Each structure stands twice: as structure tokens, then as C-alpha cells.
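Some notes on the structure that comes next.
Only a single protein chain was left out; the remaining protein chains are all shown in position.
Which chain is which? They are A and B, in the order written, and residues in each are numbered from 1.
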Amino acid sequence: MESSSPTKKVRAYMNPYLAGVLLGLVLLAANFISGRGLGASGAVKSVVVTSVVTVNPHAAESSDFIRDYEKGHTGNPMKNWLVFQMMGVILGAFVSGILSGRLSLKTEHGPQTTSKKRLIFAVAGGILFGFGSQLGRGCTSGSALSGLAVMSAGGILTMMAIFGTGYALAYFFRKNWI
Amino acid sequence: MMGPLSVNDIISGDTNFLLAFFIGIAFGFVLEQAGFSSSRRLAGVFYGYDMTVLKVFFTGGITAMTGILLFGLFGWMDLSMVYVNPTFLTSAISGGVIMGAGFILGGYCPGTSFCGAAIGKVDAMVFIGGLFLGVYIWGFGFDLWKDMYVAGNMGSPKIGEWLGISDGLMALAIVVIAFAAFFVSEWVESRMAKSGKEN
Partner (left out) sequence: MKPNFKPILILAAFLLPLALIIAAVPSDSIRPYKLTAAQMVQLVNQKEHFYSADQVASMLVAKDPSLQLIDVRSPDEFEKFSLPGAINIPLADLLNDQYTDLLNQDIKANVFYSNGTLQANEAWMITRQLGYLNNFVLEGGLNYWFETILNPQAPKTTSPDEEFARYNFRMGAAQALGGGGGLSTESTAKPMTPPAAKTSITPKKKKASGGC
């Protein structure tokens, strides 16, 4: 079934439904252990807040955003559930990459575009996603997936908005991918 | 022993962080094994050539959802202590729209970009750079979009409450919808593979 595996040497990807069940169990474990879902953008936020405060200690006073963040968090912003979880994600993905022979430095892009263009779009996409995840109070993991698991109305709305927009814009950016 | 363990003080805060690390390892491992470290595979869901994202995402969502409700039913977990994402109508939709645009442009979402970067995908590393920039811009101009951020606060409703049906029925409906989506995506994938051969 894994016809889309890029090369023969690397091990095939896991069956998506099996991977989904495992992902669901991880999410269930997060809820059972910590009473919360998974996330990614929150860790980025912690790092940004930490670096801004480190570089410019006065920033905390001038920015409502940082004040808002510090109101909800006590102590070191890096000592945060999501920061620990994201460190695990990096390690887990790295181990998986080693085991499946997928560890290599490369830029992926569709056949009709160049690496340079791909990277420019990647930055633009990153900026939008970073911004959007703050506005939407969580990204695909934190809001859409974890929200779906607890049937949060907002999480499911955000999920529909993400994928709906993706489909609506897919035609205009098709050359990047196919 | 009743979950959530950290909320009920069965495990300490530091243990909770340690377990967060292990949960992260499992999360990253599964995402990478599913192929979420590849932007082309992720973007495939929008063109029909690879529906992995939809399959993994929904299977994960309905598995966890069913599990959480069953845990609640068996009394293993106090569902009132589980975090339910709050709903701010304006920002939930506009944030989702911006993220959707980011997805189709960048080919990653934050979680998957870290997976991609971990196995050496340069586009993923650049995407992460963009993420930091995006969050920084958000924080820098927070005053400009603060009103939008807090508009339409509706508390933390569950989707079933909106539709006036019980959580259990809503869960069943979501599971059925997910399976319908799985059948459609298998069918679309096979159609795309066929047309790809003909071209």
C-alpha cells in the first residue's frame, strides 16, 4: 500500500490508520496524565517570550502580550509542559528517522519548483502559521486535534477553518506541490 | 487511581514534566512514522494524491475522543478536570483561516515541522524560523489585534452542546463522519493513482 515511499532503501511509512490509533493513544495518555491535549505552537511561544525577555528585560513592561503571558504562567516560561513535550517530539522523530533510514539533509519540493522558491514559501507559511496559531489559541495539534478529542466547539471550528482554507487555496499554489 | 493524574495530585509537577517529555517522544515518533515529516506528503491531502494527513488526524482524534469518554464512563478519569479548549468565535475562525493559508504555503504545521527538522528537512527548519517570526510579530503588535483576540468569547462549549445532543451521540456522529471521510479518501487516492498512470 505504501506506493508513495520516496526511495526503496528507506523503510515504508506506517499504515496511516495504525499510526492514527497510536496517535490517539498518545493523546489519550496526555489527557489522562496531565488533563490536557498535545501542542506545538505553545512551546514556540514560550521560547519567544523567553528570548524577548532575555534580550530586552524591559519588553515585559511594554508588551501586553508578554504581560498577558506572564500573568497566566508562573516561574520560568521554559519550564512549561509543552516545552518538555516538544523536546520529546524532536527526540522521538529523530529516533524514528534513524530507525527507518530517513535521516538526511534535504529540501523537499514539487517537481515544478526550485528549492529556493520552496524555502521562501516555507518561511512565509511559517510566519502565517505562527501568527495564526496565536490568534486561534493553538495550532493543528493544540487546537484542532486536541480540541477534537475533547469535542471542543472552538477546536472543531478551527480545524474546519484550517482545512477549509487549505482546500480553498490549494489550486493557487498547486505548482509548489504537484 | 483516577485521572487526570496531575490535576488530582497523584503525580507531582516535576513528574508531570518528565512524563510530558515521554509523551512528546511518543508523539514525535508516531508523527514521523506516519510520514508527517514530509511536507509533500502533508500537502498531498489538499490535492488528493496522498490523504495520509486526513486518515491519521481523524483516526487519532476519534480514538482519543472515544477513549476519553470511555475513561469517564468507567470512572477512571474526571472529565470535568480535562481541559476543553475555549471558544472565541472570531479568533477561532480567523486564526484557522490564517493557519490554513500557512499550511498550503509552508507545507507543515508546527508539530510536524519539528518532526521534519529533526530528520534533517531544510524546508522544515526554515518553516520553524518563520514560526518564531510569526509569533514574534503577533506579540510585537499585540495591541493591534487584541480586540479581535478576545472577541466572541463563548466559554468552553462542547460541539454537542451547540447542536443540543449528548456527548455520546455527538461522538458517535463524529466517528461515523470520520469513517465516511476515510472511504472517500481511499477512493480519491485510488482515482488519483489511476489518472497519474494514464498521464
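The rule is simple: a contact is a pair of C-beta atoms (placed from the backbone, for glycine too) under 8 Å apart; a residue touches a chain by one contact, two chains touch by 3 or more.
It should be emphasised that the depicted structure is a prediction, and the values quoted were computed from it without experimental measurement.
Considering the intact complex, the chain excluded from display touches A, B. Taking the complete complex into account, B:59 is the one of B:6, B:59 or B:91 that touches the chain left out.
Residue in contact with the omitted chain (choice from B:5, B:84, B:124 or B:171): B:171.
On the side of chain A, touch with the chain left out of the figure occurs at residues 1, 3, 15-18, 20-21. Residue positions on chain B in contact with the hidden chain: 59, 62-63, 66, 69-70, 72-73, 75, 78-81, 166-169, 171-172, 175-176, 179, 182-183, 186-187, 189-190, 193-194, in rising order.
We take it that only the chains that are shown with their structure count from here on.
Of all residues in chain A, only 3-4, 6, 13-14, 16-17, 19-41, 44-45, 47-49, 52, 63-66, 68, 79, 81-82, 84-97, 100, 102-110, 115, 118-119, 121-170, 173-174, 176-178 touch chain B in the complex they form.
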